[in-house]
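Note that one protein chain is taken out, while the other chains of the complex remain in position.
For reference, chains read A, B and C in written order, and residue numbers begin at 1 within each chain.
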């Protein structure tokens, strides 16, 4: 056993086969005490079996932590991110990325509460999630140890994993004997699928990959309209009914999923340097983005909006790369939050067979001035002659450039 | 007549009632010679009537210029812009903005060829188009005069305009007697509608506003797949058939329009300082953007892609504001074009009832490495242990920050 | 008199000849009541004469406002700007730009307090100051009228101005009979000089232009060291002595001026589209910038610092262009302020014959870790082997690019 082996480890534990193997491996490899942490982030699985499985694997009841984090997840992570209209590489709503910091935060907090000196996760050495888990953990506790068994152990094939499981009396569900045709991550914001049958980016994803949205072809033949209300940049009500953050996202997921909205077939650049292909389903988040953009259209000033747009790619990249708990993400958040003071009002969306469109928006905070824009007589709100001076001064440097070109050629 | 009154003016002339009134007003107000320029940018109207109308209004045949600019428009303006995945304020494909510089360029060139000292346009004093026309004109000829009758004359009501038309024997089509319910601009890239019945952003646009796309509800019940090929960032073929730029966009418009794709209900920030609401239809452009993003996903490096993403909002803003012919737009174009050397390959899109999704992409220039990303044995392409060092060094500064916080609190 | 002529105007009044002429012109042109506002921003002139002059010109005592704004100027404008290390076009410390918003703020507030419907300033129609005054005024009161006599009147030559002054019994100091050889603006942050003898950017500025700094050649032959302490990004003490913001800047001006520091000969791009040449003297500000950078070097994280650096040019441009009171400046300020929480500590500067260099810095908030960086044995603080993995993953995309190039050529 290495000299600096962990003595007590908090493991991000799903109750599934893989993290059960990790649990046992930590015990046998390091002889350390294991604390399990299982969070409900809206992945749609019951948590009770995780408790039973942990107990079965010998975890003491006081070392089993099971928590419903859905409200915290949406309120403190998803909503702040949506204030930025964040999209990674133009299209991806960051559903996996945004969940990792919260899990790490609780791992580190539970470590402090239970006197553990290490945390462990089940992410592989090829992906982004290891980075996100570990950067978050180190940012919150610089002395914490992080154990990433997939980078350490020699269980490098499905066969070896199953052998290890059998050797340690870990129950294996029948359908886990064969290899899953793809790998899934889910939380209240999205479901992502990747690997194996999805590895050829030229091939359309098979229909059975999609789990949270009906096919657009199978969606209702009649459009549905929904109104989302915002206060200071965050959604607060659906169709006039006030709801908690997690409730709103749950409801939007139902609506979006029913209409086949939020599917994304995507090849992205991982932080670790390679391209990968993923299938994402973000039904509620897709509605939320469209609605937030809609309410910003009338309540956000152009200077504020253009500044937000220009820093958004960096903000999204930071979250994707795992830097949620970093000074620069917090600085950008301060900038974004400052912009949202008046992003209050209501938007109407039209949902239909795979797409969502904002078709109306209104607000007491609106900056839209019919008096200024109207084709009709504007009663002096705007003096068209001002435009001449505006253009002349904007043109001045262009004229000086053109005059130089002419002079040098002439 | 003012001392610096124009002697000869090239007018951007559509053949419609408004620019016919301008034509006559220029003649009467300034006593100047008028040259008409009518361009086919794919707006879908015949140009012959414009020639006849100009002749009727007394323009000499040698002063009537009618040109088909569709290929130049798509090749030298639309395609370069799409290399950037340009979207104004997150959503607008800049269909009006991108057409103005080309019209100004031809106006200035025709002025030089005909010895005119001025150009004139029919844009109002409240909009962006006046800015775009004039900045382009001044950037190409610093001494050109620009006449913007809408900012000068006193024909400030529909009634006065019609009286002027009647007084000057300008034919008025029957359906122009009443006010149009909204205002339209069209070219090969898009149709925009704004004003009047569209002025309340809370109200859904009536269905008769849409001119180039069927309603998604009326689109075919069966999805259609289309393959678009790119070379160095520009579309070159549809379903394997090579086509000219304008032919490609025309064909994509048919496909997108048939499936109800590319509708946008949008409140935007005008350069002149007010918000306005527009309805845009960009069927072909919407397909093109999705396809271009798809091919970039596998052929563009992350460093290149993220840099492009970060400067895109500024690039789009420049085009929107009328700075196509500016050093900074050309600098950004040089950056963007440098990135497109390997953006070559083919994308498959799925079109269905209002939405388009990229569902496959392949290329000899692909950077996607199944060997690296695979969940299967990667035969040593990637050493997972490298990730530990990668994370440690990325985490180092975060650890130092956390240690400081602890030290100062402790 | 125009229908919408102002009834009561608050004039930014220096007590000099030009603003005295404006005062009288406002009275005669508009027949309006004039309120004078004279601020001490550290320009180094006594304010009492301004009061006397105003009285002499018939301003009622209750309409004469004279205020010492030095502390507010430094605390709420200069210091927040220096948190950003703001430089316009790489070199200019924005000494004029940052004073204008405060003057406008007080003009608007005094207008509200006195029931005035307009404000007036003495900036010309060619410069940036008119823009800064007016944008600030409109941002604080959308209905305020702004009178800019230089853009309106016909007093377009020195002769006409003097004639007007004589005709209205405005006293003319003897040295004002001839034209000043250049134009000066001054406040606690800087002195700027421009125009006339300075208009040829090829010609060195004559020595008599400089007013606040000795020539480096005339500075002491012995270097002087000074220590500046910061708390949360703002200077709070010099050589260990705590001082108020304005006192600190005053003291730094003395030190810098004595050593010939902070002279800038500069050709800049005005917002209104032309280039102009200015001579700036910012002795204290130059020290402050060097010191602030020095303390940030050890207390600011790289992620935070690089983000600040990247937005700085836009922040500086906003201030230069007059957008201090804009949402986007406030958003950027929120970002910058968020970064300064730990910018606390002390810096030692060396001043010598025209230049200043930071030669030492220390702080309890330091992130500098001798344990990590040392060439000596680091006792395990840093594992050099981590660097291998760090490099491999940073290199991965570059390798994939190189492999593609090889493949396509091969």
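Definition applied: a contact is a pair of C-beta atoms (placed from the backbone, for glycine too) under 8 Å apart; a residue touches a chain by one contact, two chains touch by 3 or more.
The shown structure was predicted, so the numbers you read here are calculated from the model rather than taken from an experiment.
Residue C:403 is the one among C:113, C:167, C:242 or C:403 that touches the chain not shown.
Residue-wise, the contact with the chain that is not shown comes from A:385, picked out of A:7, A:52, A:160 or A:385.
With the whole complex as reference, residues 301-303, 342, 364-367, 369, 372, 382-383, 385-390, 392-394, 396-397, 400-401, 404, 408 of chain A touch the missing chain.
In the full complex, chain B touches the omitted chain through residues 269, 272-274, 301, 303-304, 306-308, 311, 314, 323, 326-328, 330-332, 334-339, 393-397, 400. Taking the complete complex into account, residues 85, 89-91, 124-126, 130-131, 134-135, 138-142, 148, 150-151, 156-157, 183, 195-196, 199-205, 216-217, 221, 223, 263-270, 272-277, 293, 297-298, 301-302, 305-306, 309-310, 312-314, 317, 322, 325-327, 348, 350, 352-355, 357-362, 367-370, 372-377, 382, 384-388, 390-391, 394-395, 398-403, 406 of chain C touch the chain not shown.
Methods note: only the chains that are shown with their structure count from here on.
Of all residue numbers used where chain A meets chain C, over half belong to both copies. The two sides are thus made of the same residues. With each centre defined as the average position of its C-alpha atoms, the distance from chain A to chain C rounds to 42 Å. Counting partner chains per residue, chain B shows two or more touched chains at residues 301-302, 367, 369, 372, 382, 385-388, 390, 394, 400-401.
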